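Removed: one protein chain of the complex. Kept in place: all other protein chains.
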Amino acid sequence: MSDTDTAKCKGNRQAQTVGSGTALPAEDGVEAALVGWLKQTLDKRVFDAVLVPVEVPAGDSFAYLLLRDPAILDNASPLPPVMPIQGGKVISRLTMRGNGNQQPEAARIAAVVRPCEARAAVELAKLQQAHLDNLYLITIDCPGVLPLSDYIEDPAAGAARFAQAAAQRDRSPMRPTCQMCNHFSMLPAPISDLHVATLCSDGTLSIVPGSPEGARVLEEMDMPVETSLDGWAAQVEAMEQAQTERRQQAHAELRQTVAGADRLLDVFSSCINCHNCQRVCPICYCRQCYFESDALKLPPENYMARAERKGALRFSPDTLLFHIGRALHMILSCVSCGACEDACPMDIPVGQVFSLLADRAQETLGYVAGERLDEALPLVTYEMEELGHVEQPYVAIYREQEVQDA
Amino acid sequence: MRKGLRFNKGAEETVRELLRSLLESARVSGVLTLGRTGGADGGVAYSLFTDPDAFGTDGVALPLLPFMPANAGGLLSRLTLKRPLSEPIAAVVRPCELRAFIELVKLNQGSLDNILLISSTCGGVYPLDVGANGSLQERLPQYWEAVEQGELDDDVRSTCRACGSFVPENADITIALLGETDLEAQCTLYLNTEKGATFVDGLEGAEETPMPGDLETELIQRVYSQRAACQDALFAEVDVGLKGLIDTFGRCISCQACKTVCPICYCRLCYFDSQDCERPLEFYQGELKRKGGLRVPSDTVFFQLGRLAHMSASCVGCGMCTDVCPADIPVSTIFSKVGASVQALFDYQPGRDVEEEPPLRTFEAEELAQVVM
Amino acid sequence: MEEFTPNIVGFLCNWCTYAAADSAGVSRFETPPSVNVVRMMCSGRVDPLFVLTAFLRGADGVLISGCWPGQCHYQKGNLHARRRTAMLKSIFDTLGLEMADRFRLSWVSASEAPRWARVVDEFTEHIEQLGPSSVYEELFL
Partner (left out) sequence: MSEERSFEPKIIYFMCSWCGSGGSETAAAHHLQYPENVIPSRVNCTGALPAVHIVRPLIEGADGVVISGCHPGDCHYNDGNFRARRRVALVKSLLDTLGLESERVWFRYVAHGEGRRFVDTAAEFNDHIKKLGPNPLKTRSDT
């Protein structure tokens, strides 16, 4: 599947206007309503399979299941209190090899994910690590997720804490990156085919089409798109504005704690080089990471010489190189999901630092990760006239000046 | 030919002075041991020290800190992977780290040449959480008190409490810690090898009282039986059967951190990261025809069983896997338990003898008749 | 009740057991149609992961079969296979997995077509007694 094919299938999602949706009865809560709706889609064969988080048998976490049996959906949890594995990674795993022999009747799969997971999936599709044709991204207004370690300590209490915080729209118990997330919904640009609007001011629940494909699904389900969403849009806009302010403030504070060699090395001083941040990162898709490759395995003389020059050499000797280098490789596609921070055994605020780096780097190159499928990745394209500040102006008389000085 | 050396100085001081004098006298060019990183609020990491000042009283080195940010066996392997060291270094490591390194040398992932191996009778280490929340320093008094009594502090890792291999094998120098009285004021070093004796021989500033000794004291024997009981209890906690494994690994987030930090899992490209584990969409559709649903990615129990098949014979039970697990899965308990049974099957102890072939690289002509139909 | 035909994956060594199975077919020995044969160059080539994959993808039994000790085409592959089998059984046993009982190693040389028929008969009967494996039904593997 080529670039152009992908673009053709899913078009420019921004073309779809977000004005109205279709109401979904929500007496038993968002999750039950959505599960009921998904069951109907399976029954009507609108979707052949659904990818959705389901509670694991021990009841202490959730895992993505690809399922076609509606009975299994009873244990499904479209909006679980944690994100044990980034959904973008799951979608990539499922679709990375594409649709083998291009069957004409390929199964239609609905993937119920959070907005940051959908954005990661979009980035992965651009990186040729996922194929989104025949895959329908369904997102939900996201209240954030709890840090995994908090939840696993006591799943029941965690679930209760999450439910309460979600109801009160309180992000304080959530992951630090969720606390400062300003991409928790589908505005300003739709990133998914269908979006479940839960933040309506009157407490109702609506499904909003985000793409022509999504609209067609609602048609097939005989669900007329006629409910006005003005109240929801205003609500989301206000919240996004507040969250953006919060994000900027958090980033400003964060920069105070990380900027400069000393502070930066303090922040990463307890890193144990497990590279788990890279392992769970949806964007870090390389089979063989540069930082685990032979490029960093050096003969002992090299390590000894460096140790002698500095008096000591931290071992493994590439902690900072790993973090900065990893950022260089993936930061332009970073969706600030916080999976890295969640998986860090040393509680290093790596997700927060990366979200700061991502915002600044993406701003420099005029790009927002995961927003548009038809936009080229910033490092595979360029403009003739841009980034003039990078170039060092040449002072022709430099040498002569110095000769005169001498 | 084990020889004892008694010093009338605290253990910490003795080891620091030993390492400093080794560096100052240029008997070694570097010392691999734990040290502080970053500033005041910094962390702890292994470092290769070349400056003797690191071992002064205010130095950043922390050779006896009960903490394991990485298995040093893996680090020594990385240091000597390309070729053996051309100049001598000393490495202060724990018994399990030493065993891991010996295993890695057997697996052609490192070289013992030019490394003076210093280890200690091990009182266990604290979990990584303790280092992450910064409470390591305050726990040290109770840790050393427990060690002097041959006990283990309640908060050290469960793997350590159940570890029956706390007396180092193959160390050139062993620092006696467990069950030694008054570690603040005196310390005994055992020189186990000719190499160890040569390095220490005639070092300045060491007030030596030769004391021939044996580590197999009554107290050490008691610790063995205590830990064995602890191990039985821990192994009994393992939830067995397929349902048990699914319950245990259900919350696995497939990050494979257990594999990344495992010193024995040295493969550059793990099978579970290989193309074999990537499937076309048709595969998943085919599976869905046969069953109602499947987990994606679907290799939690499979991954762990596969990893057991690949490395359990060499598992040294260091506990790193449990320590890093973001989902708090007791990986190491399962691996130690399976490791113990596989190792018993071949009468093999990882890290015991560098000349001994790993069990799956060799065979006997007549053996294991029970497994053949 | 529907009759249960075990689904057994047989990893057969190219030089001995595969030839024996071939010869058993040519000689019209009657064996149950339960074994799906995977032809390997040597029983020593069977990575434990192959066995695990077979079980996790729904096999009711796994059979590795190679040359008799001393007769391996590559001298010692079968002896390595024996150690691996012992190790894998030990892992299954320790973790209380019934796969331990559904997994066999046998020696069948090229000339032993009747023996191959007997091995298949025996193992099939054994698996029939155990019933279908429940591994495949698990959603959360």
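Structural remarks
The chains carry the letters A, B and C, assigned in the order they are written, with residues numbered from 1 in each.
As a working rule, a residue touches a chain if its C-beta (ideal position, glycine included) is under 8 Å from a C-beta of that chain, and two chains touch if they have at least 3 such contacts.
It should be emphasised that the depicted structure is a prediction, and the values quoted were computed from it without experimental measurement.
Judged over the whole assembly, touch between the missing chain and the shown ones holds for A, B. Checked against the full complex, the candidates A:312, A:335, A:350 or A:373 give a single residue touching the omitted chain, namely A:312.
Residue-wise, the contact with the chain that is not shown comes from B:47, picked out of B:14, B:33 or B:47.
Although one chain is not drawn, the whole complex shows that of A:71, A:156, A:238 or A:379 it is A:379 that touches it.
Residues of chain A in touch with the missing chain: 255, 258-265, 269, 290, 306-307, 309-314, 317-321, 324-325, 327-329, 331-332, 356-357, 360-361, 364-365, 378-379, 382-384, 386-387, 390-392, 394-396, 398-399, 402. The set of chain B residues touching the chain not shown comprises 37-38, 42, 45, 47.
Going forward, only the chains that are shown with their structure count from here on.
Distance from chain A peaks, on a Cα-centroid basis, for C.
Distance between chain centres (mean CA atoms), chain A to chain C: 45 Å. For the pair chain A and chain B, the distance between mean C-alpha positions equals 36 Å.
Across the assembly, chain C contributes 139-140 as residues in contact with two or more other chains.
Among the residues of chain A, those touching two or more other chains are numbered 54, 56-57, 63, 65, 67, 72.
The part of chain B that touches chain C in the complex is made up of residues 238, 240-242, 244-246, 250, 271, 290-295, 298, 300-302, 305-306, 308-310, 312-313, 334, 337-338, 341-342, 345-346, 359-360, 363-365, 367-368, 370-373.
Of all residues in chain C, only 47-49, 52-53, 56, 58, 69-70, 76, 79-80, 82-91, 93-98, 104-107, 119, 122-123, 134-141 touch chain B in the complex they form.
Across the interface of their complex, chain A is touched by residues 29-30, 32, 35, 37-39, 41-51, 53-54, 60, 69-70, 75, 78-87, 89, 128-129, 131-133, 243, 246-248, 250-251, 253-257, 260-261, 268-269, 273-275, 278-282, 284-285, 288, 292-297, 323-328 of chain B.
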